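Right, chain A next:
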Amino acid sequence: MAKTLADLMPGEGGTVAYVGGEGALHRHILDMGLTPRTRVKVGKLAPMGDPMEILLRGYSLTLRKADAAEIILEEE
Partner candidate 1 sequence: MNWSILLGVAVIAYAAWILVRHIRRSAKGDCAACPYCSGCGGDCKKHEGGK
Partner candidate 2 sequence: MQYVFALAGNQNSGKTTLFNRLTGSNQHVGNWPGVTVEQKTGTLLHHHHGKSAHVGPPMLRRNREAEENNDVQLVDLPGIYSLSPYTMEEVVSRDFITLQKPNAVINIVDATNLERNLYLTLQLAELETPLVVALNMMDEVNKQGDAIDVNSLSEALGVPVVPICARNGDGLDELVRQSMMAAEKHILPGKLDICSGDTHEALHAIIHLIEDKARAKGLSPRYAGTKLLEGDEKIERLLELDEGTLHIIGEIIARLEKQAGMERAAIMADARYTFLDGVIKKCVVKAQNAPESPSARIDRVLMHRALAFPIFLLMMLLVFFITFGPFGTWIADGFAALIKQGISLIDRGLTAANTAPWVQALLVDGVLAGVGAVLEFLPTIVLLFLLLSILEDSGYMARAAFLMDKPMRKLGLNGRSFIPMIMGFGCTVPAVMGARSMQSQRDRRFTIMLTPFMSCGAKVPIYALFTRAFFPEQGVLVMCCLYLGGMLMAVISASVLKKTVFHGDAAPFIMELPAYRLPTLANVGRQLWDKAKDFLQRAFTIILAATVVVWFLQTYTFRLTLADTMEESMLGVIGGFIAPVFRPLGFGSVSAATAVITGVIAKESVVSTLAVLSGTEVGSSQMMAALHGIFPSNLAAASFLTFVLLYMPCVAAFAAMRREMQGRGIALASVCCQTALAWLTALLVYQIGGLFVF
């Protein structure tokens, strides 16, 4: 099973392979820069572990674990 963004721990990084999902959310995720071949890193997690802070392209994005699970990472 490929790793998803949701599987990463704070400090861990990866490269996006495929962005799942559909509709407005899917488009928004892409627009915000989470595209294939993008390097991402996890910044911190909210106290209850959700949502996550994703570091990409020089800025911070909040993303829920459920949505992060749609983003599949490349094999390292």
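How were these candidates chosen? In short, all candidates are chains of the complex that A comes from, given by their letters.
Operating definition for what follows: a residue touches a chain if its C-beta (ideal position, glycine included) is under 8 Å from a C-beta of that chain, and two chains touch if they have at least 3 such contacts; residues count from 1.
Computed from a predicted structure; not experimentally measured.
Looking at chain A and the listed options 1 or 2, the chain it touches in this complex is number 2. Considering their complex, residues 18-19, 23-33, 35-38, 43-51, 53, 57-64, 67 of chain A touch candidate 2.
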